[in-house]
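One protein chain is absent from this view; the other protein chains keep their places.
Residue numbering begins at 1 within each chain, and the chains themselves are lettered A and B in the order written.
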Amino acid sequence: MRHLLSTEDLSRSNAIRILDTAEEMAAVGEREVKKLPTLRGRTVVNLFFEDSTRTRISFEAAAKRLSADVINFAAKGSSVSKGESLKDTAQTLSAMGADAVVIRHWASGAPHRLAATDWIDAAVINAGDGTHEHPTQALLDAFTMRRHWSRLAGTPSAGADLSGMRVAIAGDVLHSRVARSNVWLLRTLGAEVTLVAPPTLLPIGVDKWPCSVSYDLDETLARGVDAMMMLRVQGERMNASFFPTTREYSRRWGFDDTRLRALDSLGLKDTIIMHPGPMNRGLEISSAAADSPRSTVLAQVRNGVSIRMAALYLLLSGDTREPAHQANSTHSTPAGHTSALVTKESH
Amino acid sequence: MVLSQADIDRALTRIAHEILESNKGSQDLVLLGIPRRGYPLAVRLAAKIAAADPTVDPAAIVGQLDVTMFRDDLSHQGMRPPYPTQLPRTGIDNKVVVLIDDVLYSGRTIRAALDAIIDLGRPRIVRLAVLIDRGHRELPIRADHVGKNLPTSSSEKVRVRLEETDTVDGVPVNEVVIEATA
Partner (left out) sequence: MASQQQDAGTGAYLIRGAAILGGAPEDLLIRDGIIAERGQNLPADGATVIEAAGLVALPGMVDIHTHLREPGREDAETVETGTRAAALGGYTAVHAMANSTPVADTAGVVEQVLTLGRTAGWVDVRPVGAVTVGLAGEQLAELGAMADSRARVRVFSDDGICVHDPVLMRRALEYVKAFDGVVAQHAQEPRLTAGAQMNEGEVSAVLGLTGWPAVAEESIIARDVLLAQHVGSRLHVCHVSTAGSVEIIRWAKSRGVNVTAEVTPHHLWLTDELARSYDPVYKVNPPLRTDADVQALRAALADGTIDVVGTDHAPHPSEHKECEWAQAAMGMTGLETALSVVQHTMIETGLMGWADFARVTSTAPAAIGRLEDQGRPLDAGEPANVTLVDPAARWTVDPSKMATMGRNSPFAGRELPGKVVATFFKGHPTVLDGKLNTPYRWLPENTELPGAAAAGRN
């Protein structure tokens, strides 16, 4: 694994490796000394072409707990006003010696461009690209679900997947990178996914996705759901006629108090309610639901740091840029280490 | 084959007695095995210590200490998730911690282990017990208890196979072998 660009091409073994590593990272977070020396001397750049304070500070906390140097690069440049080109920015960061680039971009595929071109020789982590993917969000969601699912089963979560878990994802699937990343990852981990949305907010071609699709949230809940994930819906969508009014949206596809009560009457006592944040309280989720004991919203935030630590650790420790070193056997002479240093300086 | 099953068992018995002797009993003892093969060795040593001193609950003095995140050679290793670190319920503050590993070589693993311990607490004493010391140290580190000193060439590979970690069909376990690397 050289980059983390999407969950679509993330193998089951790599996904579970990330989740298992995150478990160990979470354990570090509970210690008195929360910092590890692992990435000392490495530079992680948070390259944000789109504002997202939450995601940025989560990556920043993760990198700092691993002792990496963190540079925050808020690149201006929207689809309206073109700033410095992605290529120039990448080459600048490369010249500064970035070992990993965490990139958030409004354009789908921008992280793939960084990874596929020779503009920069660093590990690329996709921190959300356009309406494409947000792999670390899906991984932290899966981590949260796996802890819940393993606790219910009374088995350790390490090594486990989500076989048999029923997950419903409701909201603006069309514009959601979170939904896409979750669909691929949850499939890989064996969960059964149902997307619930108004037909206008589902992409053409969704019928080929490895999940079921419903227009009816109540019917989906009635069939039984172990994790209910609500997606953020932007009120502006109303102006583009994706739905008539926010009130109508909320009534049909929002997780309101009635539906929260319905979980109890349906006997779904262990169903958790998830939201990637930031929430539109009263639109896609009611305050009572967001604040209920079923809500994992804050656990998701907490787990986000562990997942991002795991991703940074796994990408930066498996450094494929250097040719195979026989670290502990043949070349552990002083000369061998000199050459390793030289290689490092040449980056 | 350099050490047979019986050789390994005899070496561990001797180390268990040495540990008790140098500690003047089982007081405050904590055995921390370094994954992967140091941990099963620590479990075996705890059992032998308990056999010598019936007041000892072997499960209560054994833990596992992962040092992956403290290594100085991460980029050479390839992607590997860390193993869990599990300390005995009593913790390690003011304890006599004995680090257990299978092979002592450059000393870098033990260097990492010392850093890891410091982030977890403050033991009174830290000692080191290894099954094999094969020389070629790169750091000023030595073991307090050694099962066998094994002079090797750095082009050779020392492989310890234990029942707990290496139960692969057709491969003999509980032995130490030396392989020449190509």
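Things worth noting here:
Going forward, contacts are C-beta pairs under 8 Å (C-beta built on N, C-alpha and C of every residue); 3 or more make two chains touch, one makes a residue touch a chain.
Note that the structure is predicted; figures quoted are calculated from it, not measured.
For the chain that does not appear, the touching partners among the shown chains are A.
When the missing chain is restored to the complex, the residue among A:R146, A:R177, A:H275 or A:R308 that touches it is A:R177. Among A:F143, A:W209 or A:Y313, the one in contact with the hidden chain is A:W209. In the complete complex, the hidden chain is touched by one of A:R12, A:R54, A:K87 or A:R247, namely A:K87. On the side of subunit A, touch with the chain left out of the figure occurs at residues 8, 79, 82, 85-87, 105-110, 112-113, 116-117, 129-133, 177, 180, 203-206, 208-209.
Rule of thumb we're sticking to: only the chains that are shown with their structure count from here on.
Work out the mean CA point of subunit A and of subunit B, and you get 38 Å between them.
Taken in their complex, subunit A has these residues touching subunit B: 1, 17, 20-21, 23-24, 27-28, 31, 33, 35-38, 66, 158, 310, 313-319, 322, 325-330, 332-333, 340. Subunit B makes touch with subunit A in their complex at residues 66, 68-71, 73-85, 105-106, 108, 115, 119-120, 136, 138, 154-155, 157, 181.
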